[in-house]
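These notes concern the structure reproduced below.
The complex appears here minus one protein chain, its other protein chains still in place.
Then we have chain A:
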Amino acid sequence: MILRLLNRACVLSGSVRLKSTLSTFFDEMGKSGIILKSATTGIFENLALEDWIHDHVDLQNRSMLLLWRNSPAVVIGRHQNPWQECNLPLMRRLGIPLARRRSGGGTVFHDFGNINMTFFTSKKKYDRHRNLKVITSALKALRPDLEVAATDRFDILLNSHYKISGTAAKLGRTSAYHHCTLLCSVDRSVLSSVLKSNTSEVIKSNATPSVPSPVRNLLDVDPTLDSDTIMNAIASQYSNEFGFDGPVITVDPTHEALMPGIHKMAQDLQMWEWIYGRTPKFSVCSSLVVDDVTVKLDMDIKNGAVEQCAMEIPEDWLPSEMVNEFTSALNGSKYCPNEAAVLVAAFTRTVSVTADVAEKIHRLCAGVVSVM
């Protein structure tokens, strides 16, 4: 099943030869407002779906709303520093992937309890306040007593205090998209622990910072408010607000024939060079304690790689030639714990060292890797 028109009995199955892509399908539909729901919960597939729609669908005379949810993931803004924004070692242990989106803004945590909404329009019709009004009106239509309102930072606050939605946007050649989150029943303990960096104090960077806020789930104030109910209300309000009468269409973003090129877009979003390599230049200045010895570490990281690495280590603990070998091994490498560990292990095999020195180098490496 690739495409389902939810409020009609029409179904396009895999056995039907598709002559058109999703884009031409929309053109043929002739509707000026279309609501889409993504059939998958993979963050990279969904981000690729956004990019594909933005690049390939004619949005000059048509607007679209895409509703999507993901399995747990952390998503950083285009110009952010993941080492500054989230706890990467914790995410690795929990198996939570990191994604970098193409829009600006801050860092968010997604899981099934979070609804994502992307409003696609022409650049002329780009209007974030109007889009947020769709959400607040939908929520108030469901529960008139709910106190929700958008701020001038384009957040949505519950009871004037708790953030339940954050916004980001991208402006392209002729079209734009504005996407935002909505906290319905997110795991807040995971959210707060992954969004707290373990190394932000040692990083000096000009990357765009997030603005941390206290958060709440809608489910906390009303246990009957589940994600499906909210999504349907938003879809309905979107049609009301903009005067559309289109159907809600479920789309599978892994369907390459329907969206040529989308598979590569999802692959590109998963590349180390995009996720980590696009981090603006930053420096790390840290005092590590290894074996009761204080090691001063100074690194410059450009494009996610160590551009320069210097260490101050007491000469009696580790001779300076060893230290120089160690820092040279790291120069030019990816700022990545696996890569650093592999390089240091390789260098200890090539130089002849006593077991004692090898142990020290091993522990030094563990210390350095702790800031990656």
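Throughout what follows, a contact is a pair of C-beta atoms (placed from the backbone, for glycine too) under 8 Å apart; a residue touches a chain by one contact, two chains touch by 3 or more; residues count from 1.
By our rule, contacts and distances are computed from a predicted model.
Engineer: Quick one: the chain not pictured, UniProt calls it what, "Glycine cleavage system H protein", "Auxin-responsive protein", "Centromere protein I" or "Autophagy protein 5"?
Structural biologist: Cross-referencing UniProt, the chain left out corresponds to "Glycine cleavage system H protein".
Engineer: Out of A:Ser20, A:Thr151, A:Ser192 or A:Asn206, which touches the unshown chain?
Structural biologist: Of these options, the touching residue for the absent chain is A:Asn206.
Engineer: Of the residues A:Leu94, A:Leu171 or A:Ala257, which one touches the chain left out of the display?
Structural biologist: A:Leu171
Engineer: Of A:Thr21, A:Thr40, A:Ser63 or A:Ser103, which residue touches the hidden chain?
Structural biologist: In the full complex, the listed residue that touches the missing chain is A:Ser103.
Engineer: Can you say which of A:Gly33, A:Pro97, A:Gly261 or A:Pro280 touches the chain missing from this structure?
Structural biologist: A:Pro280
Engineer: Contacts of chain A with the missing chain: which residues?
Structural biologist: 77-79, 102-105, 126, 168-173, 176, 178, 206-208, 278, 280-281, 303
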